[in-house]
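Apart from one protein chain that is not included, each protein chain of the complex appears where it belongs.
Now for subunit A:
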Amino acid sequence: MPPTLCFRNCGQRAVLKRPKTGDALCKECFFSAFEDEVHNTIIQGNLFKSGQLAAIAASGGKDSTVLAYVLKLLNDRHNYGLNLVLLSIDEGISGYRDDSLDTVKQNREDYGIPLKILSYESLYGWSMDAIVKQIGRRNNCTFCGVFRRQALDRGAALLKADVVVTGHNADDIAETVLMNVLRGDIARLQRCTAITTAGEGSIPRCKPLKYTYEKEIVMYAYFKRLHYFSTECIYAPNAYRGHARAFLKDLERIRPSAIMDILHSGERLAVREGVRLPARGVCERCNFVSSQPLCKACTLLEGLNRGLPRLGLAKSSKAEQMLETKKRIITAPDF
């Protein structure tokens, strides 16, 4: 079988079939298609303004490694006028995060972008290893997820960043759409496809890789020889997301456009007027966005610090009961 030639008639041998379009492209034409699409997403979404400080949420994984590389390249090529900084969160998971942080440090050297690492320990007084000792391995991912969301906002505020940039790709967003449908979470379903979101603090978040397929991110990293970290977290993986992901990948095998189709479905969904959505207020303790008087992170922390680690995991009525019981035990007269 003769080699397939590049669809753009450049005469080169094609190296990949694009999942989005089915086009066969050579290495160079793929690079330019990939970079141009991210550039178009940035321009059409009006993601940045000249002079802004953009904090790239960097985990050392494939998505944020490619994001940092491409953003640096496009910023230079198209004169966005952005100041870039890498922001990494150290959850304090030995054997996992310490290794991936080495990758982020390498990104700092390779791309010449300054790096700020913030730890859960310094932000919350608790590392994930310490939390797992208290809570065990069943609900630890809840703590980690809730803390990470705020940690990025807190880190960005500390850096005085104007915008936080995350590496969420088209597959991630399609997965989230599916999960929100399965859970009937209308409020999240409505906002999960937005390219720029409010974040939990006051700093907006955006996703320049929103329309980029995971396959192309991995191929781009491979052909550009970008070094990234790819080990699963040592604590329990997110089982629910795992199922949504496997389902999505099965669909993609049959019809690669399924990912973009689900993403568009999510974007097109509108909530009927008059449907009551949870009000987004502000946490009375930390001022971050919350639908309850006390945000989830503060509730979880309260539980950890009071020796009631399950507090934040329970429904709010049950949590009150737990606090009452604890109070009674503490204040009970010593006969």
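FYI, contacts are C-beta pairs under 8 Å (C-beta built on N, C-alpha and C of every residue); 3 or more make two chains touch, one makes a residue touch a chain; residues count from 1.
Going forward, contacts and distances are computed from a predicted model.
Of "Cyclin-like domain-containing protein", "Ubiquitin-related modifier 1 homolog", "Beta-Casp domain-containing protein" or "Integrator complex subunit 11", only "Ubiquitin-related modifier 1 homolog" is the UniProt protein name of the chain excluded from the display. Mapped onto subunit A, contacts with the missing chain fall at residues 1, 3-4, 13-17, 24, 59-63, 100, 167, 172, 214-215, 217-219, 222, 228-232, 245-246, 249-250, 252-253.
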